[in-house]
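Sharing a structure with you now.
Missing here is one protein chain; the remaining ones are kept as they sit in the complex.
In this document, chain identifiers A, B and C correspond to the written order of the chains, with residue numbering beginning at 1 in each.
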Amino acid sequence: MSLTEKIAQAAVAAARKAASSIGVPMNIAVLDDGAHLKAFARMDGAVLGSIDIALGKAKTSALFGMTSEAVGEFCKPGGTSPGLELTNGTLVVFAGGMPIRDGSGALIGAVGVSGGGVEQDRQVANAAVEAVQSAHT
Amino acid sequence: MSLTEKIAQAAVAAARKAASSIGVPMNIAVLDDGAHLKAFARMDGAVLGSIDIALGKAKTSALFGMTSEAVGEFCKPGGTSPGLELTNGTLVVFAGGMPIRDGSGALIGAVGVSGGGVEQDRQVANAAVEAVQSAHT
Amino acid sequence: MSLTEKIAQAAVAAARKAASSIGVPMNIAVLDDGAHLKAFARMDGAVLGSIDIALGKAKTSALFGMTSEAVGEFCKPGGTSPGLELTNGTLVVFAGGMPIRDGSGALIGAVGVSGGGVEQDRQVANAAVEAVQSAHT
Partner (left out) sequence: MSLTEKIAQAAVAAARKAASSIGVPMNIAVLDDGAHLKAFARMDGAVLGSIDIALGKAKTSALFGMTSEAVGEFCKPGGTSPGLELTNGTLVVFAGGMPIRDGSGALIGAVGVSGGGVEQDRQVANAAVEAVQSAHT
């Protein structure tokens, strides 16, 4: 299954709702499994510097099929892959990027969220992914 | 007036509707007056190479406050400004980018559309701008 | 309120005066709230390598609406956002960048200063911001 616009917009809508519920305006990016941009929304008041971060988190998750912070484990001090974050035109390796999978578990894209604290970003990205998962069932 | 998410989403929705009506899937980008991404949608089936073109057309219109093809007049053969398209990290100087203005005529952002023929792209961008203009009145 | 040339030049003048008073030639950059260059001055004797740093500090503060060193807190060892400094075409995350706000507290731009020790840079940037603030009252 490929990442349709319907799925991408559902992910954005769920993220926007989750961000609104905690009162933190966010940037929300959804990419397909080729890491190409599918949908993006900057909520009013979201910080400009987070646009690139949201895009980067989504790219990181799409390219590696794991959360952005899981990619970060490889390049943290003492990790196996120092400088990994410098590859692919730079990655973003803290939380807020999550893979999106279809009903069979296959990677179909990723969402990246930025604008709040890292834990807030992670929660909002998770809300986007859960909205897509639940639509599969 | 600044470019709100409501305006940006209205522009995207109008462009999507216009693109659907002619049966051509498009990439649609909306930027604010600082040329920062505000909203983006890639319709299902829109060609990947047009993502960057839609973003580039919108950037061109936002940075110069005119249509992307008007910027192109300056750098076409015999124009006053050969190579203008190489500035600002490269511009996109054919039709499909249009400035978005508030009710007083002040520049608040731009829309960029790509995916069809150039005239189709221009028409779809125009539909986005008209939707915003009519909301002012 | 937007960042006028008058405000930008007042910020540069205040920074230049503060730098002169401590005998350290500096690079001084002022950006608007979209992180676009508004004014720049390199004092005689200021080190060339600091041009890009002054611009980068100002960009960092404009994009995040906080001091450059506050952005640095997120990506220091043990911080929540390792590698944040690699985003947005690279940031500069040590002191010398400060947001400029209007009388109501809204972000209208940023100043970035480089050429001395970090504490000197911070003081000179602060002088620029204070000159703008005091003009509001």
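By our rule, a contact is a pair of C-beta atoms (placed from the backbone, for glycine too) under 8 Å apart; a residue touches a chain by one contact, two chains touch by 3 or more.
Quantities reported herein were computed from a predicted structural model and do not represent experimental measurements.
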Shown chains in contact with the undisplayed one are B, C
Residue in contact with the excluded chain [from C:1, C:37 or C:118]: C:37
Residues on subunit B facing the left-out chain by the touch rule are 34-35, 60, 62-65, 71, 77, 80-84, 86-89, 91
Sites on subunit C contacted by the missing partner chain, in the whole complex: 4-5, 8-9, 34, 36-44, 48, 51
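By our rule, only the chains that are shown with their structure count from here on.
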Superposing rotation of subunit B relative to subunit C, computed on C-alpha atoms, to nearest 5°: 180
Counting only Cα atoms for the centres, state how far subunit A is from subunit B in Å. 25
Using mean CA coordinates as chain centres, what's the subunit A-subunit C distance in Å? 30
Touching two or more other chains, which residues of subunit C qualify? 34-35
